[in-house]
Every structure is written in structure tokens, then in C-alpha cells.
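Only one protein chain is missing from this complex, and each of the others stays in its spot.
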Amino acid sequence: MQNPFEPKILAFLCNWCSYAGADLAGVSRLQYPPNIRVVRVMCSGTVSPHHVIHAFQRGADGVLVAGCHIGDCHYLKGNYMTLKRMKFVQELIRFAGYNPERFRLEWISSAEGVKFAEVVRDFTEKVRSLGPAPSFEASPRLAMGL
Amino acid sequence: MDKCIACGTCAEKCPRKVTDEYNAGLGKRKAAYVKFPQAVPLKYVIDKDHCIYFEKGKCRACEKFCPTQAVNFDDQDREFTLEVGSVILAPGFEPFDPGVYDTYSYSHPNVITSMEFERILSSSGPFEGHLVRPSDHQEPKKIAWLQCVGSRDIHHCDNGYCSGVCCMYAIKEAAIAKEHAGADLNTAIFFMDMRTPGKDFDKYYERAKAEKGVRFIRSRVHSIEPLPGTDDLAIQYVTEDGRITEEVFNLVVLSVGLQISKDTLELAEKLGVEIGDGRFAATSPFQPVQTSRTGIYVCGVFQSPKDIPLSVMEASAAAAESATLLAPARNSLTRKPPELSEKDVAAQEPRVGVFVCHCGVNIAGVVDVEAVADYAETLPGVAYVERNLFTCAQDTQDKMKQIIEEHNLNRIVVAACSPRTHEALFQETLKQAGLNKYLFEMANIRNQGSWVHMNEPEAATEKAKDLVRMAVAKVALQQPLGEMQLGVTKSALVVGGGIAGMTAALTLADQGYPVTLVERKDVLGGHGRKLYSTWDGQPVAPFLDELIKRVEAHPEITVLTKARITDVQGFVGNFHTVLDVDGQRREVDHGVAVIAVGAHSLKPDEYGYGKSDRIFLNLDLDQAIGERDERIVTARSAVFIQCVGSREPDRPYCSRVCCSHSIENALRLKKLNPDMDVYVLYRDIRTFGLRENLYKEARARGVLFIRFDLENKPVVQVASDGTLKVTVKDHVLQRPVVLTPDILTLAGAIVMRESEADELAKMFKVPVNAEGFFLEAHAKLRPVDFATDGVFVAGLAHYPKPTEECIAQAKAAASRAATVLAKDSITAGGVVAVVNKDLCCGCQGCVQCCPFGAIDYLEREGKCEVNQALCKGCGTCAATCPSEAITLLGFSHLQLYAQIDEALSA
């Protein structure tokens, strides 16, 4: 019998809020699926569209970017950039014929351990229901354009 | 305490549940507990008063289970004797206990205080941020807030003052509640006067009204009664036009005021610090943080009721006072870290050491750490692997140092808890071992591993392996990062010679730093020259004269009048400014700058201003009363109109000082001639804090207050014979009232001349807001800093404010500036961005997106360059650069791609 599909999810978390929120989920012993792999970045603004696309190219089934709530960015307005860029990423993914639901942008504060766990649970289930991501080659527009 | 690793096992095992004061009594904690998860220091404590062992002599469960033997039941209170040069009192407040209001049913579970409501809203609160009411955990449909509970009240309690923060926090709570529960939630705030006289407060109020649909009901509530057979509450109140009304709510929040606790008063008594009005520490507006005792300063709510930014300002001001007092002893007791040498490993192949932590059973109880360690050995570049019971323990640190040397390791990975709590500790060990501290990476296999996948040991182990692999791949690509030291010009430039500017200059000069004080006009004094007295009646002129004298005589202060700034170059510690001083060019080098350019009083274009010499502005009236002007002495009736030019659609802010100013003048007129009829036409009376006393006194002396709305502003007519007629609609009588005053005073707004501010803002690379006031780095926590390092703001240029706040803010700005000037050098580098000029196409996208103005475009080369002294390392430039020509050191594109690849390679 084949193993059931376990999605691979990559998350970029900003150091000051979302990564701290993830830590808090741990301190609070909140349980969530182990499919997520976290890349810690200083600010959600450190994440470029290239990084997200690269993750999909390497076989991520879902990508999560999380930063401080708007107005709370440790670097004042880094996450405004994130907002703009990630809107663009979403468009790009859609344009490429990829399901945009495989990508998610969330604002999670250092106090929101509960939210972090919820987001991971929810997103993992979503991606699981979408099944394995099509390979990048199968998405001709992306393979070509990027 | 040193042994506690904050694993929380003690709290888990502790059998005793205790009411949690951190959750305002709404939740439970254990007797072994940490105050809140982000606590600093992050150490668990035992609550002696509730611990079963201390009560019954048996239990000690926490001790048994503590993996590090950190529990010590023999610990005793110890007494310390400290020798200090000064004391700063920041004891804070206690929220008012509403139990004394016998008609408010506070004992009902669904009548709660605002502090309890904060905890309900909080995601770390008793209901994890779900907005439910305590009695049945149902989501409320209707919530009411009652203002002034324990404030402006001398009947139920002795708190005649206004707490100054409750209006704003009630609006905030209502707005956030609507965010939680959706727009259908019905929220009502019962208030007497809406007091939102702070920066951007009125806009917040208007938004809550217009966009969020929060209801505002002007009424003091008489009673809250439980509705029999339900968990709901009925509120009885009288509307403005006198009708008695009842409305039912599911949850009622009492907006409790701030008061000084008994403990604090006892402390003050012990210290010989005088207590003044309202049981706050006695201070003077000219020395706002100085207590009655030399060397003891006060800040925060103990000084008088206030919000967070004002508390932070005063805290810095108190620090400045201490620093000035103790200036001769600066650096005498501080410790300097020893210099450590660093091995040059840049050219070496990576030899990574991996330390896998068991964290007692915290990690090893779930993750197969042995398997993780074995796996780590197989990874490329790994030269050494070991497991530790507690990698963070002091003896492990010593061992780690040894191993680094013995095995010639040049990169370290610790697979344990979170870098947010432990990175600094391990980096210190690297430094001790002669390694650059950036050659380090953590794999978070506890907080984001064992603790969150407790029932999936296999998956947790696989994840731990992945995290270690990602960390090893990243650290292998890490290069040592340099930190460079830049010199600091130990002098300041203060722009603006008013009360704020002069105070800032003196505060710095008294600490021994040379100051250049720049004033546009030909005299010092600024707006202060027009002020007659402070709100509590102290004359301003003698204070101002003394201030000017001290500034002009100070050996460390250079005063430049008729001076204008024409250019600013450089950055924190190293500014170079060009001035035009009465036609002469002059250049100044300075390490910091304080912007205190002040503001202006509005010349109104309404209410007949300028059409009669009997129509005054408050500042003119001050003078006329002082001079016993004919027009004042003969007047039999006087009218004040408030909010002239303030709180209007095109100037949506409150000028903060005008209510107190008008009432102060109304009282002076009454004292001059008790028979004079004095009317104040107002929208909300905003006598915040102890100023409420003025309002009370004015009413007692027969000053009449008539409220109007923005939609029904008073109408002023000036007849040809010069008589004045003021018509206003009275809200209580619901009829127009016609007044014929002999003098009319307009409480005009305080405004910025935008072009002036703009020009300065551009030169210093700092922002201004929509109304032209300078915009601080953070509304709460950095009220006098700019995002641009080394530049600070004080006084009216920041927002309209009274004298004592200007002084406190000026001292605060000086204090913050002194933190730069006290250093011999500033460290730049570390995690910062660098531009590879070979790849840079000069598009300047990075210049646009940098939040700190740290990137310059070099015209000549057509390339961009990051100023390492200004860069804070957020990396948004690196992400925006289309050719990836910018690298955020420590988080390079290569490293991120490597982490992504490794994360997905399994």
C-alpha cells in the first residue's frame, strides 16, 4: 500500500513576530502537523518573490510567509513591502496556472501562538486536500517565464 | 534561578491552581508559574502564598520533576544595601477597584473592568483571544463601556482627577472587539466628555464612530442591574435632553481609572517624597520629573495620570536628570567587556560542530536525539557531533569552548531551543573560543519540534533531522561578519530656541556636551514668550528669563540666532550641517540633532476674528488681563469659543491645551470680577489629568458651559457699533441661546507651517505627518526618536502640548541623544546589507524601500550604496533588488536558497 500523501510546506517567518509566535506555540504545547519547515528571516520583507518561486520549483506543496501585523514590523514598514510583493507572487502563481491556495501570507504576532498553530493546521489540511503540487515543468508558463 | 531552563515542567506538575493576576483574575495559573510566556527574565517561580508545600509541608512535586534541580525550597528573602547616586521612581498605578460603586453590580460575572477586557481580547488571555463573556462563554452581541469609573468622581472615591487614558482605551477596546466579533457586534460607550487630546487620537475616535459604527452616548450611567432569568444586564441612563432610558447589554465593561497604590504612597513616605493633589508625587510644571527631594525623580503615572508615550518620555527625562546630576561619575561604575581576539577562519573549509540538546526530556522525550546526532555526522562539512543533556548549561559552554579549539571547528550548529532566547548565549561562547559569533546557527527542535509534535515522535525526529540539515547548509555558507567602529562627534545641534530647544540644549550641555543652538528669529524664547502662566497658575516669564540667561551664559552652548539650516550631510555620530547665520555661511559638525522648531498659533478666519478689538485669542487675552486692559476691566460678560480650527475636517486633531487655557482665563476673569457672566462654548471639555480641578473650580465659581456640535457651530455677529452677538444652540434646552458678550475669546488651534517643517524633514531624512507635525519612530515606545538614528524631536513640533510636557520631552530627547554621545564609537556592520556594485544597475528600488534612509545613490558611479551605520538589517532591499545585487549578510540569497533546497530535499 502506498503511503498517504504528506505535503511539504515551507514557511518563512520573520524573527520578531511570527517566529516568536511559533516559539510561543511550543511553549504553550499546542500541537500542529509536522509537515512544516521553517526558514527564519529577519523581516518578512527579507523574502523576495524569487525565494517563494524557488521553493515551488524545488517541490514545495505549499509556501507560507508570515510577518508582524501591519504597523508592528520591527523595521517599521518592512511588511508593507511584503504585502506588495506577496500580492504580486499570488498573481504570478495564478498566472502560471498554479493554484494560488498553495501560497499563504499571514500576520502573526509574538503573542499569537494559538493563531500560528491554527494557521499551520489549516494550511496543512488545505494543501493536503490539494494533493501533491504539479511539477514545475508541468506548468509551462512558469517553467518558461521564471 | 540560574539553573531554570524555563521548560515549564514545574508548572505542569504543580497540583495547585491559583487565580492568575496577569489575566486580571479571569484565568488560572499554577503555584509554580511564569508570569507570562514572554516574561523577562524567563524563569519560573513558586508562589509561596499558595504553594502546597509551604502551606502543608508536603508535595514538592516540582522539585521532583525539575530536570535541572533548579527548585530550591530553602530560598529566603534577602536584603541588599545599595549605594546609588540617584533614585528614579516608576512604580506605576493600580487600576481602580469598582467594587465601591454599589449600583454597578461589579460582582456580576458579566460586569468586568477594562483590564479584564484587555485580557479577554488578548490571544494569550484566558479565552485565547475569543471574545466571549465570563458567565457562559457565549459571544456577546452587545457590549457597553462606562467611562469615568473611579475618575472625575469625589463621591464614590477620592479621585477628582481625570485618568486621561480611559476614553482612548475604551474606543480601542470597542474597535478591536468589533474586529474580533464582526461588524454586527453592537458597542456603546457611555461618556461625559470624550477626551482624546493626543496625537492622532481624534482621528481614531472619528474612525471608530464613522467607520466602525461604535455608538457614543453622552450620559453618566446611574445603574447597572442584572436582568432576572438571563446573564444580561440592564443599563439605566439619562439622555442629554433629560429622558430616562434603559438598554440591555450582554457584557458591561467598566472603564476604570488609574490610581496610586497604598504601597507606593508608603514608599514615598519612607523616601520623604512629598505627595500632592490626587495622591500623585508633587512636581512643578517647570521641573516635571523632579520630586520634592533632591536626587529623587519620578516618571509615569506616579507623576500624574498619563498614557504610555508620555510615561516613556518622562522616563527618559528622569534618566536625563539623573545623568546630569551624576555627570562627574559617568562611566565610573559601568563595566567594560574584555577585548577578545578572533581567529581568521575565512579561508578555511567549513568544519562544522553540531551539538544536539536533550533538554532533559523536553526534546529527548519525543525526538530520537541519538538518531539526529548520528544523522548529523553524515552531513557534508560536519567534523564533530555530540549530544548534551543541557547544551545551554554553563559546564557545557566550557566544554564547547574546549571542543572548538581541540577539533579546530570553525562553524557551530546547536540543535536545541529557539535562537530568540539562546542565540546570544552560544554566540558569547563562540567569541570566547575565538570564533566570529556569526559563524553560528540554531536548529529549533524544541519549541518548533518536540513541543508541538508530542504525539508524533517519528515525524518530529524526521523534522529535527531536516532542521539540522538546513542549519548545517546555511552555516557552511556563512562568512565571518565584521563590525566596524565609527567615531562619534561628541556634540549636539539643537534646532529651535524655544522652551523645548533651550531645555534640550541645557540638559546636554550640563552633562558636558557642547551644543549649537540654532534659532530662526533674533531672540530666544519661541512660543514661550507669549505664555502667561502654566495651567496651575505659575508665571512663565520669570522661568523663561532664567532659562534664556542660563543658555546664553553656558560655556558649552553656542547660540546662533537669525540662523537657518541649508544642508545636512552625514549620519548618526557624524553629521555635517551648513547654516546661514544672518547671511553668513557657517558649518557645524555634530553627532546628534534635536528638532524643536515649535509650532504656530492659528489666526482664525471665522467667528469675526479681526473684525473687532473685543475678539481675542487666548494668548492675547492673557496679556490683556495681565495689563488690566480697559476692555477687560469694564467687561460685564465674556464668552469663550473652543476648538477654533481644531477638530475640523481639514484639521482633524485636538490642540490639547486650549480647554485648560480657556478655563484658566475664565477663572481669572471671575476672580477679577466675580459678577462677570462667563460662558465657555465647547464640544468636549478636555481637562485631562489634574487639570480636571480647574474645570471643577470653574463650575463652582459659576462659569457656564454650553456644548455645541460641529454641525451647529456658534454664530458670531459684530454690529456696526462694535457690539458682539453670539448665538449657540443649547443642548439641554434644545433652543438657540443668544449671548451679547463684551469680550469674546477664541481658543485657536496650534498649527505647523508645513513648508518649514517639510524642508527640515527632507534634510534630516525624517518624516512629518499629514498635519505637518514631525513623526516619531514609534507612537508608544519611541516618542522622541526618529527612525533615522541620531535625530530626535521635542516640543510643539511633535504635537501641541503644554509647557511641562514640552520640558519633559526636551529632556527626554536630550537623554536619548546622550545615549549616542556617551559612546566613543558606534558599531556598524554585523547583519547588514551590502551592494555588489558589479551587479547593481542603479535602479534605486532599494533606496525607495529602505525604511531607514540607509541607502544612497552615488550619482557619479550610477550605483547604490548601503550606509552600514544606518542599516538595521531588515533585508527588504535585498529582496527588492531585481538582480540580487544586494546581500543581507547572515541571510544571503545563497543561504536562503540552500535552506530551501535542504528543507525540500528529503
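Per-chain numbering from 1; labels A and B assigned in written order.
The working rule: a residue touches a chain if its C-beta (ideal position, glycine included) is under 8 Å from a C-beta of that chain, and two chains touch if they have at least 3 such contacts.
The rule we apply is simple: contacts and distances are computed from a predicted model.
> As a check of understanding, state which of "ABC 3 transport family protein", "FAD dependent oxidoreductase", "Electron transfer flavoprotein small subunit" or "Putative DNA metabolism protein" is the UniProt name of the chain not shown.
Answer from the record: the omitted chain is "FAD dependent oxidoreductase".
> From the list B:Y204, B:F705 or B:Y897, which touches the chain that is not on show?
Going through B:Y204, B:F705 or B:Y897 one by one, B:Y204 is the residue touching the chain not shown.
> Quick one: say which of B:P15, B:G92 or B:P542 touches the chain that got left out.
That would be B:G92, which touches the missing chain.
> Going by the contact rule already stated, which one of B:T9, B:N250, B:S316 or B:Q478 would touch the omitted chain in the full complex?
B:S316
> Name every residue on subunit B in touch with the hidden partner chain.
Per the touch rule, subunit B residues meeting the hidden chain are 22, 24, 34-36, 38-41, 43, 45, 82-93, 95, 115, 118-119, 121-125, 168-169, 171-172, 175-176, 198-201, 203-204, 267, 274, 276, 282-284, 287, 290-294, 299-300, 308, 311-312, 314-316, 318-320, 322-326, 328-335, 511, 778-781, 815-816, 818-819, 822.
Criterion: only the chains that are shown with their structure count from here on.
> If you average the CA atoms of subunit A and of subunit B, how many Å lie between those two points?
So the centroids are 31 Å from each other.
> Touching subunit A in the complex: which residues of subunit B?
8, 37-38, 122-124, 128-129, 418-421, 444, 446-449, 451-456, 459-460, 462-463, 466-467, 470, 777-778, 787, 831, 849, 851-852, 872-876, 878-880, 884, 888, 891, 893, 896-897, 899-901, 903-905
> Could you pull out which subunit A residues touch subunit B in their complex?
Result: residues 8, 10, 15, 19-20, 22-32, 34, 37-43, 45-48, 50-51, 54-55, 58-60, 74-78, 81-82, 85, 109-115, 117 of subunit A touch subunit B.
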